[in-house]
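Working notes for the structure below.
Here the complex is missing a single protein chain, while all its other protein chains stay put.
Naming follows writing order (A and B), and every chain is counted from residue 1.
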Amino acid sequence: MRFKFSLMAIGLEVVMIVLFGLFVEYDITQQVNATTPTKTDQFLQLYPLFQDVHIMIFVGFGFLMTFLKKYGFSGVGFNLFLAALGLQWGTIVQGLLHKKGKNFHIGIKEMINADFSTATVLISFGAVLGKTSPIQMLIMTILEIAVFAGNEYLVIEKFKASDTGASMTIHAFGAYFGLAVAGVLYRPGLRWEHKNEESVYHSDLFSMIGTLFLWIFWPSFNSAIAKPEENQYRAIINTYLSLVASVIMAYALSSLVERRGRLDMVHIQNATLAGGVAVGTCADMKIPLCAAMGIGSIAAIISVLGYKFLSPLLANKLMIKDTCGVHNLHGLPGVFGGLAGILALYFQMHTKSSMSRQAAALGSSIGSAVVGGLATGLILKLPFWDQPSDENCYDDSLYWKVPKVRELDPRFFQHVNHNHLEREV
Amino acid sequence: MRFKFSLMAIGLEVVMIVLFGLFVEYDITQQVNATTPTKTDQFLQLYPLFQDVHIMIFVGFGFLMTFLKKYGFSGVGFNLFLAALGLQWGTIVQGLLHKKGKNFHIGIKEMINADFSTATVLISFGAVLGKTSPIQMLIMTILEIAVFAGNEYLVIEKFKASDTGASMTIHAFGAYFGLAVAGVLYRPGLRWEHKNEESVYHSDLFSMIGTLFLWIFWPSFNSAIAKPEENQYRAIINTYLSLVASVIMAYALSSLVERRGRLDMVHIQNATLAGGVAVGTCADMKIPLCAAMGIGSIAAIISVLGYKFLSPLLANKLMIKDTCGVHNLHGLPGVFGGLAGILALYFQMHTKSSMSRQAAALGSSIGSAVVGGLATGLILKLPFWDQPSDENCYDDSLYWKVPKVRELDPRFFQHVNHNHLEREV
Partner (left out) sequence: MRFKFSLMAIGLEVVMIVLFGLFVEYDITQQVNATTPTKTDQFLQLYPLFQDVHIMIFVGFGFLMTFLKKYGFSGVGFNLFLAALGLQWGTIVQGLLHKKGKNFHIGIKEMINADFSTATVLISFGAVLGKTSPIQMLIMTILEIAVFAGNEYLVIEKFKASDTGASMTIHAFGAYFGLAVAGVLYRPGLRWEHKNEESVYHSDLFSMIGTLFLWIFWPSFNSAIAKPEENQYRAIINTYLSLVASVIMAYALSSLVERRGRLDMVHIQNATLAGGVAVGTCADMKIPLCAAMGIGSIAAIISVLGYKFLSPLLANKLMIKDTCGVHNLHGLPGVFGGLAGILALYFQMHTKSSMSRQAAALGSSIGSAVVGGLATGLILKLPFWDQPSDENCYDDSLYWKVPKVRELDPRFFQHVNHNHLEREV
């Protein structure tokens, strides 16, 4: 991959710098209103929320994808690369779409939205993890964020739909985009369990670092761009309650579906988060607190059942191999979240039109994801993107210098201690 | 554990949802005062403090308990489960106790207090780690939080004692509750070192993740519910200074008590935090800054000596096996913190009554913990909670699907690299 990847990356970065030079400016409002406390507080007041989301993107998604025994460098490493690229490209694309005048500004809201556009890519990344080259992922990042921004613009500006926590525009979109790509790139050689497609004890613990930071900060994710005060407060509380409920249900279901009632780390690492995904659309709506908990519970059940029964079907019947099972964490709970949003509006006696706008948002999110994903997949299928051979999938050593000795010789240390004892005798 | 655990968990979650439906409401004040800046700022202003505490609960306690070589999944995994359950149950119990009208509200303070009630359970969890089944821990969570809330109500509302950082109501209480449970569940088979009761190199590093996040955010823990401005500021400074002092003393003592002056990871992982525990009660009092540092230093000394000399005694003479040594991190420093609080009031010429109220708080915290812990232990001793056999203690494979191969074959990677070389030759 030597020159191809390097030169593409350098070229892209140069393009980004030029685009920022041409179109992006400091957010004047930050300076103009520097006198009125309320406005200026806003940047620093939202900054902790931004950092929470930032941690989810880089530590959360990054370590969540270190579960494979020999693909940890790529899991956390490519996540960092794709996210850094996505943040720049997302700022540009979203800025150009929403800009009024010649240029647009970058403030805390734009930084949060860039993280959101990046999240979409990282979700899709989970579906193709281990089977694609850095170049393929780089191309996917550029294409997916463009499609995402288009759909988001449609959903917010045209349909005027509500999706504060982005169950539809980020989670469902990212999942189905990734699944479409994975479907096009499907290869029979990976149909059955690959020798590298398993975890080791400590790789599962590294993955839990990702799970916990995602879980802890999900209320920030769902409330970061909510209307201040009341809505933001509700988005935090509802997400918080949905998450605690989905943890309990994920454990209960995992034990229920496994032989001898053993818990499955895959379920714990993922299904515990389903509540955060599903409550996204109606996070800031005036739903009863127990409804938020119900949404979280159902999402976790759907997610565990998806991992247990649906993923094998997808892989063997539909020829879609979903490495991280993003369909179970982001796809199904995302769609469920979109439907829950419609239901919530229904119970609040909203007009039919508002409900159908939500339905349109859900439809366009899934539709644009599938179409965009298929197109992207076809481009990635082209033979000159260095796609790894079946044998080298899920293996860092193709793209990384890996330590010659992976783990220490268990007996080594006794030996050393022994020396010390001797030295003192 | 298949059906028993699953059905109990599902049943409990349903009960929680019903209770939230019956009693809990959005915090109206968040909405009513949406116009007055000061009030509405409060939620977002305290939200970062809440998230700091949240990280301590899930990442801090969770990873701190991954030090055992074969119990890491359970350490961080059951911690997540118990915390998610405790947050819901703690909100309900504390809300019902303090509620004025028919219902009660959930705001940022209630969320912080729920984290506190959960911390108590996680401390006790450390005492029984590896020797109890998920069902037993689930029952312990429900019972302990009820007793905790009762004692806390007594301490705050009746004795009107000061315990901002909760040295007495959380740390001493949680430790002695857990020790009482461990004492009742004592079994001779675990008296001597169990073959699984040891760490490996990387499990100790995972544990340090927990230690560091607990250490960093302890000032937030001790100040989160302090009176705004002056008291909150003092609670942060005093905790910060107590912690830095206890780090230095923990290292000094660990090296002093070990053969050849080697540092013991158990001391570093735990005694460095003793300062945060001990300064809790007088965190927001007007004590000299050097007094806070003195409290931290003494707490670390007590803690290291406890690990070195007291824990073996407890296990062999008193028949109390304390897996994580919570007595040395939370018990002794917690009691010392309670006494330090009385001393602080004495030097500030407070009335005898205020000092005796503090003493009553310390007494009732320890008393209710021991009584509640003994009762809980007797219930957990009942034969139908699937307590693991001696042989299977401290072993994930009883409750978790664990990777068939735990670590990679050291030689594997050289082999792969070799292939690559060949391919290019």
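Note that a residue touches a chain if its C-beta (ideal position, glycine included) is under 8 Å from a C-beta of that chain, and two chains touch if they have at least 3 such contacts.
Note that the structure is predicted; figures quoted are calculated from it, not measured.
J.: Quick one: say which of B:Met137, B:Leu253 or B:Leu332 touches the chain that got left out.
T.: If we include the chain that is not displayed, B:Leu253 is the one touching it.
J.: Going by the contact rule already stated, which one of B:Val14, B:Ile237, B:Met319 or B:Ile379 would touch the omitted chain in the full complex?
T.: The single option touching the absent chain is B:Ile237.
J.: One chain isn't shown here. Among A:Phe3, A:Trp192 or A:Phe384, which residue touches it?
T.: A:Phe3
J.: Give the residue, chosen from A:Phe159, A:Tyr201, A:Tyr233 or A:Tyr307, that touches the chain omitted from the document.
T.: Per the contact definition at the top, the residue touching the missing chain is A:Tyr201.
J.: May I ask you to list the residues on subunit B that touch the chain which is not drawn?
T.: Interface with the chain not displayed, on the subunit B side: 37-38, 41, 45, 48-49, 52, 69-70, 198-202, 204-205, 208-209, 212-213, 215-217, 220, 228-230, 232-234, 236-237, 240-241, 243-245, 247-249, 251-253, 255-256, 258, 260-265, 268, 272, 286, 288-290, 293-294, 297, 395, 397-398, 402-409, 413, 420, 424.
J.: Which residues does subunit A use to touch the chain missing from this display?
T.: Output for subunit A: 1-3, 5-7, 9-10, 12-13, 16-18, 20-21, 24-27, 30-31, 34, 37, 40-41, 43-45, 47-48, 51, 54-55, 58-59, 62-63, 66, 72-73, 76-77, 80-81, 84-85, 87-88, 106-107, 111, 134, 201-202, 206, 209, 260, 399-414, 416-417, 420.
Convention: only the chains that are shown with their structure count from here on.
J.: To the nearest 5 degrees, please report the angle of the rotation taking subunit A's Cα atoms onto subunit B.
T.: Fitting subunit A to subunit B on C-alpha positions yields an angle of 120 degrees.
J.: Quick check: how many Å separate the C-alpha centres of subunit A and subunit B?
T.: 31
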